[in-house]
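So the structure is just underneath, and the comments pick up after that.
Missing here: one protein chain of the complex. Every other protein chain is in place.
Note that the chains take the letters A, B, C, D, E and F in the order they are written out, and that residue 1 is the start of every chain.
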Amino acid sequence: MLQDYELQVIKEVVSCVLILGGVTFMFIATIGLLRFPDFYTRMSAITKGSSLGVGLILIGLGIYFNQPDIMLKVLAIIAFTFITAPVAAHVIARTAVRNRSPFWSKTNLKEFKPYLDKEHLEKVKNHDMYRAEAEAQVEQKPNGGGDT
Amino acid sequence: MEILLPFLTGILFSVSLYFILHRHLFKLILGIILFGLATNLFLFVVGGMTRGGIAIIAQGNDLPSEPYADPVPQALLLTAIVIGFGIQAFAIVLIKRVYQTFKSNNLDDLNNNEKI
Amino acid sequence: MSLFQITLTIAMAVLSLCLLLTAIRFAIGPTLPDRITAFDLIVANVIGIIAIYTEYSGNEDFLDVAIILSVFGFLGSITFAYYIMRINH
Amino acid sequence: MRTLIFATAIRMLTPVFLAFSIYILFRGHNHPGGGFIGGLIGSIAFVFHILGLGTRQTAKSYFSITFYKYDRKPHHGTIRHALRLLRKNLDRRKQKEKPKSIWNYYLLRLRPTYLMAVGLLVAVASGMVGLVLGKPFMTAYWVEGKIPVIGSLGTPLMFDAGVYLLVLGMVLKMVFTISKD
Amino acid sequence: MNTFYLHSALSFIAAYLITHRDPPPLPYNAFTAAFVFLSIFWMLWLTTYFYNRVYFRKMPKVIAFGAFFIKELIVANLKIAFDIVTPHFYMRPTVIAFPLAAKTDLEITLLSCIISLTPGTLSIDVSEDKEVLYIHALYVKGNDIEHLKHKIKDGFERPLLELTS
Amino acid sequence: MLIALTTCFLIAFSAPWLYKWLGKHVVIPMALLPFGVMAYLSTLLPDVLHHVPVVQTHTWVPSLGINLDFRLDGLSLLFALLITFFGGLIMIYAAAYLKDNPLLGRFYLFLTLFMAAMLGLVTADNFFSLFLFWEITSISSYLLIGFDNKNKTARTSAWQALLVTGMGGLALMGAFILISIGTGSYTFSELLRQESDFSQHAFFAPALLLILLGCFTKSAQFPFHFWLPNAMAAPTPVSAYLHSATMVKAGIYLLARLSPVFSGSEVWQLTLAGVGAATALLGAFLALQHTDMKAILAYTTISALGQMVAMLGIGTPAALKAMVVYLLAHALYKGTLFLVAGTIDHSTGSRNLNKLHGLAKSMPAVAIAATLATLSMAGIVPFLGFIGKELLYEAALESSFLVPLLFAATFLSGVAYVAVAIALGYKVFWKNTKKQMPITHAPTPKLYGPPLILGIIGVILGLAPNLLITPVLERAAQSISGSLHTELELHIWHGFTKVLALSILTLLLGLLLYLIHDRILRHSSKLKGIYALGPDSLYRRLFQGFLHQAKLFTSAIQDGNLRRYVIYIILFFSGLMLYVLWFKTPHVLFSSRLHLLQLISFHEVVLFVLVAAALLYLLGTRSRLTSIVVMGLVGYSAALIYILFGAPDVAATQLLIETLTVVIFVLLLHKLPAFIYLSHQFKKYNYIAIALLFGAVMTYTMLLVQDHAVASELKDYYGKASLAEAHGRNIVNVILVDFRGLDTLGEITVLAVAALGIFALMRLHPEKGEKP
Partner (left out) sequence: MPANQLLVIPLLLPLLGAIISVFLWNSIRWQAVVVAVVQLAFISVSVIMLQQVLQAGILTTQVGNWPAPFGISLVTDVFSSLLLLTTSIAGLGVFMFSHTALDQSRKHFGYYPLFLLLQMGVSGVCLTGDIFNLYVWFEVLLICCFALIALGSRKSQLEGALKYLTINFVASGLLLSGIGVVYSLYGALNLAELARIVRSDHPNLDLLLVPGIFFLTGFGIKAAIFPLFFWLPASYHAPPISISAFVAGIISKIGMYTMLRLYTLIFSIELEAAQPLLLLLSGLTMAIGVVGAAAQVDFRKILSFHVISQIGYMLMGLAIYTPLAVAGSIFFIIHNMLVKTNLFLVSGVVAHRHHSFSLLKLGGVYLRHPTLSFLFLISALSLAGLPPLSGFWGKLMLAKGGFEAGHYLLVGTSLCVSLVTLFSMTKIWNEVFWKPRPRQLKQQPVVTGKSYIMYLSIIYLLVFILLLGVSAEPVIQMAKLSADQLFNSEIYIDAVLNPERAN
């Protein structure tokens, strides 16, 4: 009996630690999302932060329940998250580039130039330039106009 | 949430109706979808809300463990959601065809049928 | 209230807060990809909340929804990406 | 949207998603899930496929079967002809043919509309079982014994399978229609 | 790959058979799962010993690679977390053009996914000729792009290629 | 009776085919029919004369008390004989009149149909079978008036006649319903048996008024007389038959039929007498204003009808006698004159009194017929018209009320008739015989035969009134008065009485009037201003005004503005609901829900804030894509709510559906035109108010219902039966596929249809020149 009780306590403590860890990562990722200067850096921050966070929470959960089918589900979720998150990140990042989302002004784009040139995306270089252009566009359309 | 949800649903109804009353076709479709959602929530709210208890009989039991959520509104809701989906999908496509055909997204341009 | 319960409550609260903060990013944008990313994070947050809630209620069946969400949560991003690509080319 | 990474990932994942959807379908009677959710998952798998690889590719990979055939030559006996056909169609499907091959082929397309009809038919048929046996429409009949994962087998499960097929067909029909435009 | 599917399927069936006895001979927990998995692994190894051992050679490597990856994941995550919570940004974002040794679509995809998953790096796109992978990296030590490329090459690409070959 | 009617209807409907088959010989069966029926009726004559009404009953719709009851008494028989006899003559006449018209078959169809209906009308005992035939006469009259359908006047006149008489028909229907409710009887015979009871009934007065309305419209009484002159657009045989001899007398018939029931009422007496007299005067006056022969005849007909109505109003035995005799006399001479007018029109192409003269030479037979008829009309001895007029004078003078008016009406119209008769009989045929009118077609026997016969009958009856017709007329008068004591004896010579003096005076004044007729006509145009206030122009204005207002009204409420429709609906719903919530149901006890506040946890508040914020954001955003993402967000939040309250299946479905909706949206939107922002602009604040009202009503309803929610029996049952009987642990799913599988079947059908619909919507493009 005592052993069971101890096992329970250990499980709870491990689970707590993992969950809190996971939540912390999630939280930090969220702050990153708010704080980071451009789309790409935000993307970088959250893809991992959230994946890791969710993973930790789920593992904590799996350990707490300690049942094979729940473990299986947990593994499935983690697997799916870890497969889908990078793919999604890639797709969105690629889209953002093609959509001429601005890079942070401090970004080093030297090696990216051939790509941008080839795809006729020369205008995407850094934030400041983009902003100037965007403002110019806004001036052309005084009524705002929404998206396409 | 039991007390918040009626208000939330009410807001949803208001917003959806406001959109339905908008002359932009796109807003109309948004309104329709939101109205469906609001209706579903209405059904859910009045159907009785039970925290946590799920209407699934656990392995080894013969009866669901009390308290459990009333499965009937859930089943009705599921059906309603699906039906709503069918209709909304149709509505979206319809709006797209209206756009294409009338070359306008202004609802006020659609008043030819009633002209005498 | 046991330690575990407290942990769960805290976790729930923090995740909810994350939800709100993410919503702020969503609101300020500035570009559509930003919003989509925020949306992705919201999905991840929801998965987390469901996980916590599963423990909270002790009912494993909620996890199934989390699985579904983990599989298809990114369909939204993909679709929007698809859309942006289609209109640009 | 031609992106290699996404396309490859989706190509790998689609069977997994489909398997997952069938799993959800069958466990629906005892856990969250069922025909509708399963069908949606299955159809969303195809939606991914369509987004990643295009409608045509999806239709080619999942909704058409190529049958190979050739006109029987005089010196080929009937049995030989049949055997060759069988072998080609079963075993050597992927073998590339030389330019002036005797083989030609026809495509058998599985239209989502038919999928819907089949789904509806299965659902109705599950209900008709009761009717045929003299009980009211949709009276459930169960097979004795249990099967792993699925649990008991019975007409309600068949009904759910019908729902699954219909939903699959419906979403596919819709998405094919929309995305081809 | 096929062996892996076989392995997994057998493991599931065994686990199912074991856990659905009444009373179950083994308790429901992670240890049982690991036990079953390893036993099936062992049995498979026995049966295929004489003609196909690739899978069994790779399996430890996969595990090692996984461990390395998890370590990277946590460490780098902490690094970013630090950057997030501290007021000043230490990052120096750079887009690097990573020359791919991986050739097949599957390899490229796996590599890019792993790179994306690792904090600090994000694969943006593959060039049309599948030669270059463009990676957005947050931290490039001393602006030494080559160093980063080597790190990716040695840490991720090579082990991955070993596994898939 | 039924057999006779059925035969009539059958022959009527086969007329077009008969015409196709027999060509112009179609007249033979068509004319044989009425004469055959007349013969059949004659066989019933002895019974009727012996006060044994012929009664037949055929069950039709007994559950509403409506049966095909026939009862042939004196009144009915008189009318029936008139109808069949005239019918036969008109059939023959029409064959010549419409010789070259390819639609002769249809003409016979309508005419025979009318005749059958008229026969049914006068023989029906059941209110509703009478009503049935009444309406058929209206419709066949409509079709006959508009027979010359290329002529716009014919069309509008037909329409007018139909609408006016249709209105009367509906009034009649209301009256019959009231009577049947009030008395429980459905037949006249039944009603007559209990007249005294009904007069005390609350429905007596309304039924009376409705009956009057019905009859006045049908019989062209003031102020509904205007349709009759317009109806002269019909071919002349039709005018002769319907608008002088038969249909317009249907109203008289019904008034006579119901006279025993209502005649005790003063309203009845005064209204009939007053309206009748007014109509008589008006008709006579207007007859003098026209030169078109048919118009003149129409107005004199109106006048005569007025006289008959007035007689019914007086209601004394003398008046009733006068009425029946005058009815017959009028039918004979007016029928003749119409036919004569038709023949003249047919032969000369003109009906204008001022253009016609001296036709006696070119059409002597017609001239004789016309002369006989006009003499009868003028009330000259020994024509039946004379007897009728005398009786009228007598009755008017003996009336117990309104004597001056009644007398004036009878006398003055008598004077006018004389003038008209001279104009028609003398001026057209005998004046200026030297200067012959050119005629295009010489009248054939079919054209002059019928009027001649009618005219001669008028003389014969005048000469020997008691010989043939008196018994029938007497029975008729008895039917009207309801007592067997009304006896009738007709004499051509009463001796030198006051009435005779009046008759002579009438003739003299009539001659005088004829002499100044031209002068009257010259001044008649000055009356146009008065006509503009008349009922005819009132009808036109009403008609146009109604159409105009209808158009305005409809365009105002059904203006194509979808938003307005939605607003109507929402206001209707919200208004009713507010009323109910405020006045009819217990109110929400907010104090009792305070404990619920404790249950709210942080994440729920966050969820609330999130959704609310998302909705607000949605209101503000102008980007289409962002809207969709926000929608997805709201949907996902809803799913989270479902999870928090134990509905994982619903949550999963919601998630998947939301995702798919987004996919559909996005797949469709990329080819749309640019997103132009359209603000609400107009009435934005109204919309906001309505939306808020609706939301508030729904919220309050939810709170109220939450307060009163009960535990459901279904939940327990499903909980128990799910595993034990339905072999499933997921109760929701078991409900979906087993307990309530039919819902799911319907639901998947919806999906299938949606897919098919979407497919058709996207792929099927409108064709050019497609079929409607």
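By definition in this document, contacts are C-beta pairs under 8 Å (C-beta built on N, C-alpha and C of every residue); 3 or more make two chains touch, one makes a residue touch a chain.
Computed from a prediction, not measured in an experiment: that's the story for all the values here.
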item	value
Shown chains touched by the chain that is not drawn here	B, D, F
Residue, one of F:Ala501, F:Ile520 or F:Ala550, that touches the chain absent here	F:Ala550
Residue of F:Pro46, F:Pro62, F:Gly495 or F:Gly529 touching the missing chain in the full complex	F:Pro62
Listed residues F:Leu178, F:Ala396 or F:Val630, member touching the removed chain	F:Leu178
Where the missing chain touches subunit D, by residue	111, 113-114, 116-117, 120-121, 124, 128, 130-131, 134-140
Footprint left on subunit B by the chain that the document does not show	20, 28, 32, 35-36, 38-40, 42-43, 45-48, 72-73, 76, 79-80, 83, 86-87, 90-91, 94-95, 97-98, 101-102, 110, 112-114, 116
Chain not shown, touching residues in subunit F	16, 59-64, 66, 106, 128, 131-132, 135-136, 139, 142, 146, 149-150, 152, 155-156, 158-159, 162-163, 166-167, 170-171, 173-174, 177-178, 180-181, 203, 206, 546-547, 550-551, 553-555, 557-558, 560, 562, 564-566, 568-570, 572-573, 576-577, 580-581, 584-586, 698, 701, 704-706, 708-715, 717-718, 721, 738-743, 745-747, 749-750, 752-754, 756-757, 759-761, 763-767, 770-772
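By our rule, only the chains that are shown with their structure count from here on.
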item	value
Subunit F reached from subunit D - shortest hop count over touching chains	1
Length of the shortest touching-chain route, subunit C through to subunit E	2
Chain pair with the greatest number of C-beta contact pairs	B-F
Subunit A and subunit C: spacing of chain centres that average the CA atoms, whole Å	11
Mean-CA-position distance for subunit E and subunit B (Å)	42
Multi-partner residues of subunit E (each touching 2 or more other chains)	112-113, 123, 125
Subunit F: positions in contact with at least two other chains	607, 623-626, 644, 648-649, 652-653, 656-657, 659-660, 663-664, 667-669, 675, 677, 729-730, 736, 744, 748, 751, 754, 758, 762
Subunit B partner contacts - residues on subunit D that touch it in the complex	30-32, 36, 170, 174, 178
Subunit A - residues contacting subunit C, complex	12-13, 15-16, 19-20, 22-24, 26-27, 29-31, 33-34, 39, 42-43, 46, 50-51, 53-54, 57-58, 61, 64-65, 67, 69-70, 73-74, 76-77, 80-81, 84-85, 87-88, 91-96, 98-99, 101, 147-148
Contacting residues of subunit F [partner subunit D, same complex]	648-649, 652-653, 656-657, 659-660, 663-664, 667-668, 671, 726-730, 733-734, 736-738, 741-742, 744-745, 748-749, 751-752, 754-756, 758-759, 762-763
